[in-house]
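See below for the structure under consideration.
Here the complex is missing a single protein chain, while all its other protein chains stay put.
Letters are used for the chains, namely A and B, taken in the order the chains are written, and counting of residues starts over at 1 for each.
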Amino acid sequence: MRPTRHRLLLLTAFVLLALFPLLAGTFYLQLFAKIMIMAIFAMSLDLLVGYTGLVSFGHAAFFGIGAYALFVLSPQYAAASLYLSLPAAIGAAAAAALVIGLLVLRTSGVSFIMVTLAFAQMLFFYVMGSRPLGGSDGVYIYVKPSTTLFGWTPVSLDRPAGFYYLVLAVLAASYLVLRFVTRSLFGHALLGIRSNESRMRALGFATYGYKLAAFVIAGAIAGLAGYLDAAQFGFVSPDLFGWRLSGAVLMMVILGGMGTLYGSVLGAFALVLLQDGLTDVTRHWLLPFGLFIILAVLLLPRGIGGLVHRAEKAHG
Amino acid sequence: MSDSLAFFLIQVLNGVQEGLLLFLVASGLTLIFGIMGVINLAHGSFYMLGAYLAYAFATLTGDLWTAILIAVPLAIILGLALEVVLIRPLYGRDHLYQVLLTYGVILVLEEIRSLLFGDDVHGVTVPAFLDFSVPLKDALTYPAYRLFLSAICLAIAGAIWWLIRYTRLGMAIRAGSTNREMVQSLGIDIAWVYRAVFALGVALAALAGMIAAPVASVFPGMGNDVLIVSFVVVVIGGIGSIKGAFLSALLVGLADTFGQIYLPQLSGMTIYVLMAAVLLWRPAGLFGHAGAG
Partner (left out) sequence: MAEPVLTARAVVRQFGGVNAVDGISLDLVAGEIHAVIGPNGAGKTTLINLLSGELAPTAGSIRFAGHDIAGATPERIARLGIGRSYQRVNVFAGFSALENCRLAAQARLTHGFGLLRQGRDDRALNAAATAALERVRFERSERIAETLSHGEQRQLEIAMTLATAPKVLLLDEPLAGMGAEESEHMTALIAELGRDHAVLLVEHDMDAVFRIAQTLTVMVDGKVLASGPPATIRANAAVQSAYLGSDEAAP
């Protein structure tokens, strides 16, 4: 797609999303906010999977850390400050990504997939067994974070539209940051690593460091998404660390077309809407959902983004 | 023997038994990966299916052994069907797609289980002739069924060892997935090898679920729990290594058992700490090859 047409489409999408609250009621505002949170989460994983070639099956670990960070930092019956708690949550997720990354990046291929899953499970079990963190039942955050700064409150997160705009802003910001990163020389190096890591090393790149940096950036943004998720409904549970979520977000990246960033956003929309639609129909929605995933992998090797790509090629 | 020694012995026996069961599951996983180059997330689901099938047939026939005799072939048939329809398209494809597809399979199998058997936790009674306890000291005894369980697992481990060392299939297995041409030049049809290995792996996992049912109870999340731990076992032991899987499974079983008793503040994280330590010291696992996977 030519750059200007591409940019125009993205801008249009952003404007449409910005205008959405004028038309939509509370239910759809909350649904779309949830989708955008997943989109941020998925984009962060795309940096790992689509750009660096690191298939992490434990990315939910950092999502969960961001979410629980809000819980830990929120006073029981008062609001945490967005300006303090949000950076702290990102920092916590980044720190965890650094520690976990140092260990898991010593492996590659299938082992990497397994150990990322294992570490996420470790956190899952840790939180499950932790009374202060609410254990298996999860725990509530009674008051949403406040955006008050020096007496001025720009937006109230209790209003669905207010929260929606915050998430939209964060989505746009994350997208721009990730686009900047992937277009930089660092991003080019990541693509090189994905294509042929041993050649990269033979050319002089310290690939371990690059992978670790990508892992930390991805973890930080995942933590950001997790924070927003906790803020949205005020409830966190160990499932936020679970393999189901790690699998779902991986599916979003692939379905949408990895290595494009906007593909992950598309994938998030598709998957959450699908899930929402299926849960209305049956309690056993995971069955058609699972079948959908299986068929998608068998029939669409390059995701929805790939379909778009092919359609463009056909039209010249 | 003294009380504390007897207690310690009980924990050792428990740890070994847990480890041996883990070996059954993990050996299938490492074989399937080592030979076919396929990572199968649904492996744990077969463990779960085995347990539920055993429960269902045991309730039906009143006898665990009959249940096992019926359920194992059923599990194998299901496994072969899956291999043909879903796994075969994954050969040679990026691990990413294997992960996603088998993730979908887990979801589907779980819901099927939910539809067929419900979501309750079930127990399976220990077969009558094994329902006694071996006395250790004074009031401390050890369930005979658990000893029997360990014995079966050891026997199966021995059978696997024999299979790998002394049969043509075993030769093909040792040649590994990097030597397809060599395997084919030995006159062995590679597709048949893959099918056999997959069926073997599935059977082992399902059987493990069945014989573990009397001591471990049958519950919805059991497949995924055992899958994760099996991954830890395979990572520690080294991908593709049966010997590694055996030693690592025992190590993990003992670490987990003793961790729960003596280090409760770590709340079940012992095996992950162990995995982290192995990653620091030897990323390819105890018996793995650097660059495998």
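Of note:
One rule holds in what follows: a contact is a pair of C-beta atoms (placed from the backbone, for glycine too) under 8 Å apart; a residue touches a chain by one contact, two chains touch by 3 or more.
All of these numbers come straight from a predicted model, not from anything done at the bench.
The shown chains contacted by the absent chain are A, with contact judged over the whole complex. Interface note for the absent chain: among A:Thr26, A:Thr153, A:Ser195 or A:Thr279, the touching residue is A:Ser195. From the options A:Ser74, A:Ser146, A:Ser174 or A:Thr207, the residue with contact to the chain not on display is A:Thr207. Residues of subunit A in contact with the chain left out of this view: 180-181, 183-189, 191-192, 195-196, 198-207, 209-210, 213.
FYI, only the chains that are shown with their structure count from here on.
A straight line joining the Cα centres of subunit A and subunit B is 33 Å long. Within the complex formed with subunit A, the residues of subunit B that make contact are 33, 39, 86, 89, 93, 95-97, 99-101, 103-108, 110-112, 114-115, 224, 228, 231-232, 234-235, 239, 267-269, 272, 275-276, 279-280, 283-285, 288, 292-293. Against subunit B, the residues of subunit A that register as touching in their complex are 49, 55, 57, 103-104, 106-115, 117-119, 121-122, 125-126, 129-130, 243, 247, 250-251, 254, 284, 286-287, 289-294, 297-298, 301.
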